[in-house]
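All remarks here apply to the structure that follows.
A protein chain is absent from this complex, but the other protein chains hold their places.
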Amino acid sequence: MSVFVIAEPRAGELRPVTWELIAAGRALGLGPVTAVVPGGPGEASRLAETLKTDADNIIALEHGSLAGGSGGALADALAALIRERAPRVVLAAHSAAGMDFAPTVAARLGAPMVTDVLSVSFEGGSLSAVRTVYGGKLEAKVTLAPAPTVFATMRPGSVEKTESSSSAGVEIVPSGASGPFAKRFVELVKEAAGEVDITQADILVSVGRGIADKENIALAEDLAKALGATLSCSRPVVDLNWLPKDRQVGISGKTVKPKIYVAIGISGAFQHITAMKDSGLVIAVNKDHRAPIFGVADYGIVGDLFKVLPALTAAARAGI
Amino acid sequence: MRIAVFVKHVPDTAEADLVLSPDGRSVKTGGLPHQMNEWDRFALEEAVRFKEATGGSLTAFLLGPEEHEESLRRCLAMGADRAVRIWSGELAETNPGAAAALLAKAASSDAYDLYLSGAQSSDDGYGLVGSMVAEALNLPFAALVNKIEPSGGTLRITRELEGGFGEVLDVDLPAFLSIQTGINEPRYVSILGIKKARAKPIDLSSPADLGLSGAELSDAGKGLSVTGLSAPESSGRAEIWAGTMDEIAALFVKAVGEAGGGK
Partner (left out) sequence: MTVERFRDSDGTELFARFELGACLQCGRCAGGCPVSIRSPLNSRALIYKAVIGADDEEILSREEVWDCTGCRTCSDRCPRGLDPGGVIRAVRTRKIEGGRIPKTLMDALESAMKHGNPWGRSRMRRAAWTDGIEVRSLENGDESENLWFVGCTPSYDPRCQETAKSLAVVFGAAGYDYAILGNEETCCGSEFLRLGETGLFEELSETNKENFKELGLTGIVTTSPHCMNTFIKDYGEMGIKAVHYSQPLAKLASSGVFSWKRELGIKAVYHDPCYLGKQNGIYDEPRAALKALPGLELFEFDRSRERSLCCEGGGGRMWLEGEGTGERNAQTRVKDAHALGAEVIATACPFCLMTLTDAAKTTGLEEKIRVLDISELYAMALSEEEQG
């Protein structure tokens, strides 16, 4: 039985989640893992080369309309390929791309599907998976009905990529998907720097009064950069004009729900906690072990932030 | 423009101690405060703005019991012309496949130009129902839309990608778009506004009304089943990390990575 893994191209390279999917596919123990790399002619096969030592087989799925992004051709092309090759399991990322094409492909093929899973396993002829519900408060075990092909999308970052040494060949498959497509890729854009919308950030590094001075904010900025995070703050920092208002997390600022919230030198005044309590992972750094922020944090570091911040930044630069 | 919007009324579980049903496969949500799913609020606001800009009509669909009508009232208070609730007393659980089958049937009785829903719901968070409805109605589908600009019979949309990127696409109408938070600023609906909306009717549809038999419904839902719910390993007050600075920094990096941090 084969496992197909849908690689994720973006701006000329494959995103790291591609390797996570391959590792998850291997761990199913079902058989060889085939990575499907969609893209324009030439582009797909070039990207496919980067997986030669990781996947068992690679299909470069090529079509003019696939160049650059996920227009309607992607769902059509994948559906046709999967229908023809009938892999037992198809894995994609529960990413912006995966949320867009994968459910459509599964629905078109009438295939059972589960999304946003942390792990997958194959037991007794069925695919099982673990995912979270109610904002992470509970874990759900889910089983898909036995079927010729089933789909699962995986949460990026939930599977470790593994070392491997395959030497896969690249099979170029020109897709027969034919237009006109009702959904057409135009271009990729990057949001303009300038006005910051902290509510849209996945990761926030937030500073409070404990940062003590405007110049010290650079320490937090370093950590933010190392994590790919956006800088935010609590009310006193704005009142002191150390950061502009659009960075403020608080009941008179913005309410945020990032995946990760790192609170630096923030005591956890209620006006602040109310506006970030629904964040995913909360890590707090404060010199006071009684600071209320530790009541909403998942993990805490009790210490001098001027010592802690540089250490976290160095580790983040090395490890992520 | 004829617009359809799909909304869900979900429980607010922050600070709640979740109680499981006896079979351990669902949560008892009865006593919890509820509100409209946050993503759907943005979709509804977008739908209302389209109606205001283009004239035409807005119909709101909700799958749920009578206690969930509050969210349809909000749609009516904001300007929806028609509100439809789909439910059956026999439906104990609804899973994405079954939900999509019901909503697709309900929406298929009229032709709409634009179908909107939130990108996912805060309870199960599958992000599946919208695309399944789109596929059942043979509509092009785009997920996580955070910008829409009309141009003739086409929409130029932007999908939100990771890392501050956006994917710009042209989509022909009719189309189904799932809406990401932040696309607009949903307006406030006052209590008086909701009270006034209580005077407006809500159409009720059962599976039988929609022409779906019990067998067809269970067939639509059979692909996925939840076999059990449990509390995740860590919960409660902050675990304070101890050790050397290097050890703590390593724990930090690990926790961030596991939570989906990094690029």
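Per-chain numbering from 1; labels A and B assigned in written order.
Throughout what follows, contacts are C-beta pairs under 8 Å (C-beta built on N, C-alpha and C of every residue); 3 or more make two chains touch, one makes a residue touch a chain.
Keep in mind the model is a prediction, meaning the values are calculated, not measured.
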{"item": "Residue among A:269, A:297 or A:311 that touches the chain left out of view", "value": "A:269"}
{"item": "Absent-chain contact - pick from B:25, B:147 or B:187", "value": "B:187"}
{"item": "Sole contact to the chain not displayed, among A:25, A:253, A:280 or A:300", "value": "A:253"}
{"item": "Selected from A:236, A:258 or A:280 as touching the chain missing from the view", "value": "A:236"}
{"item": "On chain B, residues whose C-beta touches the chain left out of the figure", "value": "12, 14-17, 33-35, 78, 185, 187-195"}
{"item": "Touching residues (missing chain, whole complex) on chain A", "value": "209, 235-236, 239-240, 245, 251-255, 268-271, 274, 277, 292"}
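The rule is short, and it goes like this: only the chains that are shown with their structure count from here on.
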{"item": "Distance from the mean Cα position of chain B to that of chain A, given in whole angstrom", "value": "20"}
{"item": "Chain B to chain A touching residues, read off their complex", "value": "11, 13-14, 18, 27, 100, 119-120, 122-128, 131-132, 134-136, 140-144, 156, 158-172, 175, 178, 181-182, 222-232, 234-235, 237-241, 245-246, 248-263"}
{"item": "In the complex, chain A residues that touch chain B", "value": "10-11, 15-16, 69-72, 94-97, 99-100, 103-104, 107-108, 111-116, 128, 132-145, 147, 155-158, 181-191, 197, 199-200, 202-203, 227-229, 259-260, 277-278, 280-284, 289, 294-302, 307-308, 311-312, 314-316, 318-320"}
